[in-house]
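Note that this complex is displayed minus one protein chain, with the remaining chains in position.
Order of writing sets the chain letters: A, B and C. Residues in each chain are counted from 1.
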Amino acid sequence: MKKVRIGVIGAGRIGRMHAENLVFRVPEAEVVAVSDLRLEAAQACAAALGLAGAHKDHRPILDDKKIDAVLVCSSTDTHSLLIEEAAAAGKHIFCEKPIDFELARIDRALAAVKKAGVKLQIGFNRRFDHNFKRIRQAVAGGEIGKPWMLRITSRDPAPPPIEYVKVSGGIFLDMMIHDFDMARFLIGSEVEEVYTLAGVMVDPAIGKAGDLDTAIVSLKFANGVIGTIDNCRQAVFGYDQRAEVLGSQGMAATENDRPNTARISTARTVSEDLPLNFFLERYTESYVNEMKSFIRSVTEGRETEVGGLDGRMPVVIGKAARLSYDLKRPVKLSEIK
Amino acid sequence: MKKVRIGVIGAGRIGRMHAENLVFRVPEAEVVAVSDLRLEAAQACAAALGLAGAHKDHRPILDDKKIDAVLVCSSTDTHSLLIEEAAAAGKHIFCEKPIDFELARIDRALAAVKKAGVKLQIGFNRRFDHNFKRIRQAVAGGEIGKPWMLRITSRDPAPPPIEYVKVSGGIFLDMMIHDFDMARFLIGSEVEEVYTLAGVMVDPAIGKAGDLDTAIVSLKFANGVIGTIDNCRQAVFGYDQRAEVLGSQGMAATENDRPNTARISTARTVSEDLPLNFFLERYTESYVNEMKSFIRSVTEGRETEVGGLDGRMPVVIGKAARLSYDLKRPVKLSEIK
Amino acid sequence: MKKVRIGVIGAGRIGRMHAENLVFRVPEAEVVAVSDLRLEAAQACAAALGLAGAHKDHRPILDDKKIDAVLVCSSTDTHSLLIEEAAAAGKHIFCEKPIDFELARIDRALAAVKKAGVKLQIGFNRRFDHNFKRIRQAVAGGEIGKPWMLRITSRDPAPPPIEYVKVSGGIFLDMMIHDFDMARFLIGSEVEEVYTLAGVMVDPAIGKAGDLDTAIVSLKFANGVIGTIDNCRQAVFGYDQRAEVLGSQGMAATENDRPNTARISTARTVSEDLPLNFFLERYTESYVNEMKSFIRSVTEGRETEVGGLDGRMPVVIGKAARLSYDLKRPVKLSEIK
Partner (left out) sequence: MKKVRIGVIGAGRIGRMHAENLVFRVPEAEVVAVSDLRLEAAQACAAALGLAGAHKDHRPILDDKKIDAVLVCSSTDTHSLLIEEAAAAGKHIFCEKPIDFELARIDRALAAVKKAGVKLQIGFNRRFDHNFKRIRQAVAGGEIGKPWMLRITSRDPAPPPIEYVKVSGGIFLDMMIHDFDMARFLIGSEVEEVYTLAGVMVDPAIGKAGDLDTAIVSLKFANGVIGTIDNCRQAVFGYDQRAEVLGSQGMAATENDRPNTARISTARTVSEDLPLNFFLERYTESYVNEMKSFIRSVTEGRETEVGGLDGRMPVVIGKAARLSYDLKRPVKLSEIK
């Protein structure tokens, strides 16, 4: 079988991780080049992984006829244009979330993909996580009957630097966007309306930067399911990533992943080590699985598991969630243009 | 020590349970009489427990100078008047929840209690449950820092008969009222605003009766905490009673109680027996503990642990929750008169 | 239905607990008298529970024609003779474990019971515990196929006073005797051979008193099952009471009981409160259930659930376990005369 030849655009933390996963864990792929505006980052990545090409600009990658697909791992503001360019160059595309914060730009990018007939997968890696996949399987397979209620909890161990917060797009588009995707994935229906309760509890500086750090969003789905997502920028015990669906015939719920199963009983307590601390430890395998899935979509010519609409809808929900907070009333997704 | 002499008004399921608990588990109390509009119920109860008096009317109980305190366990519509009468007779009062569905009647009852200077305890038994007490202890004792987010899940194993639903006051005043009390108890602050998402999922007949069977209420507290309560009239796996508080320094969360700790591993699954099925099994000890607490309030002359305001506020929240559903917008408690 | 009228011989901790359970929790029984060599103990018990009679000697109880059954809760050295006397007086008998440390005395007592045709139940309360009953149910009901391996763990929170150790009969007859009973109960087959590994780890004073404080006994059953029991006089985290059976079609295993289900997550650990500390908290309900079972045996005229042989065999196993330790080799039960 011919390997899928990959170019990686953006050699930051996430781009380098995907490149490593492809090199070491996905035998069906071959990473041939990497680009980064900081050339030394591209060169370091290429050296470490034995890649043939390292570029400052992404054009050599798009111009390379032997490259089949690209990973867009550059900064968010470049995603939509890179999708357009890559699509025009006939490359299949894996793009980190979010596509963009502007719906018009997203739509232009999706139109370009459609026109070019290339594959597009968005980096909502949690769909490939063992725990959340198991809930989805229970819902889709009828193990718990018809779904009625959803609950997603998603809390970071500590807030990011305030400089990041300022350009992050805000808690709904930066952090909860993963959970909006998860909500659609688990329930298999579109969100129609949201209502947001939120506040600044972790750090006043986050509030000064115009953002919120703690939020509960209530969701109403097209199929009648109701649910909530709660986010907090700080859970001192670590990365808190759980979900639960109640249905007519039962419930499926997950707990956090732990580094080991040991329980230590002493004269004071029975205790366990803290859950896996953050996304690189917690979602390690999901990143590998999403790459495998993307590569299979290319080799098998089938739809990606997380397509363009899956990249667009969470942005719409995120905007609605913020608007609900600002207007202090429930907001329908149809209000977001 | 002189025993507290008790009269029980209402010999239905809950009245009889309290009487039994007092007789068998609370040595500091003595049940001397019981009344019930169905005289045979009062007589059966008296015979089974060896009580001296069994009456059709409650007046002999209120007129008995040797009786120190009464338990009001009759139908909800009689609670407020019985409180007024019992207070006028100088009896300490334990009253099942809710006091009433009308705030004016509640306020008249509370005024009567205040004027008479008697003790009043409302039957929010879950405050005396081992699990919820432990969360409250963690919050109040600072184990998890400043509270930020609350989640309460409360689901019944199966809906009550439709005839009961029709007179129940609706899901918010019949079922979620316990959770409104729990929310105030766990957080130690008043609820200021609610928003309700709800539907009829379990049984269309419940909808025809004008009620809802599945609901999520978002809460905003005076101290800034945000939270949710979810209720469902049917969780096929049993009584689902959990709570969780996230704070600045940690999280306290409880699981359901189980009939045993056994795990059975077979070639198909690792499984446990279902959680305790309903309130009589699940909250057995809490009912004993609330009686002990009431009796101690009387003997020690201190405030009851669940007083008149604790009886009034959940009714206000319940009315706001229903109004929010009807108006499809968040409702402040100050809107409820 | 006529109540079973009970006399309690011995008003120490365990006698008083049984009396209270009968009075408050077993409506089918009526405790009419109590005796204790320390008359004031008998009187205190009678006063607290409203019993008609309090005696120094047990004879008035045995002579009382209206008494149907007695509980033998006096010191171990008196058990066998009291069984003989009570049987001769035609009383049904509940006797605390062990019947005696001498097989000849046990056999004389059992012969007296047989001759009199009265019921005898031995106080192996753990058979009535929710967790161990569930394992037995899994084994007996075929949920895990044919049993192959057994493991029982039984550890006390702290060693008893050294004065008690000296007269206790040693770890095998005082503490592990419960587990020998449990082993027979769970597997439903007789033990044929034992091998003991043991030491003094908790406190050298226990060794000086001629006893051991930590022991593992390997068991071979008549039906081919193999297993182990481990005991330790000190588990600083509390009463450690677990069992596990592996079978051809699965495994049944229990965990310790906890005072609540709360989990507290902080920046350092995820922790739970310690297991229930000792037998009075841990086995509370089992004591009530064993009384109910005894009373039912009397009223229904059926065999008790824990009969004379069940009282004798654990003593034989305990003697074999000690002999194995002394001889440093496996010992067959047939070697114990």
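The rule is short, and it goes like this: a residue touches a chain if its C-beta (ideal position, glycine included) is under 8 Å from a C-beta of that chain, and two chains touch if they have at least 3 such contacts.
On a predicted model such as this, the values are computed, not experimentally measured, just so you know.
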For the full complex, which residue in A:Ile83, A:Ala138, A:Ala215 or A:Met313 touches the chain that was left out? A:Ala138
Out of A:Ala267, A:Leu280 or A:Leu309, point to the residue that touches the absent chain in the complete complex. A:Ala267
For the chain left out of this view, which of C:Val23, C:Val118 or C:Ala235 touches it? C:Ala235
Among A:Thr254, A:Asn289, A:Thr304 or A:Ser324, contact with the omitted chain is made only by A:Thr254
Touch assignment to the omitted chain, from C:Phe180, C:Tyr195 or C:Tyr239, lands on C:Tyr195
Given the full complex, what residues of chain C touch the hidden partner chain? 145-146, 148-149, 151, 153, 155, 195, 197-199, 201-202, 214-216, 218-220, 224, 226-228, 230, 232, 234-237, 240, 246, 248-251, 328-330
Considering the whole complex, not just the chains shown, which residues of chain A touch the missing one? 23-25, 27, 48, 130-131, 133-135, 138, 143-144, 249-257, 259-267, 273
In the full complex, which bits of chain B touch the chain not displayed? Write them out. 235-237, 265-275
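What we mean here is this: only the chains that are shown with their structure count from here on.
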Please tell me the distance, in whole Å, between the geometric centres of chain A and chain B computed from their C-alpha atoms. 43
Chain B and chain C: spacing of chain centres that average the CA atoms, whole Å: 39
Among chain B residues, those touching two or more other chains are 249-251
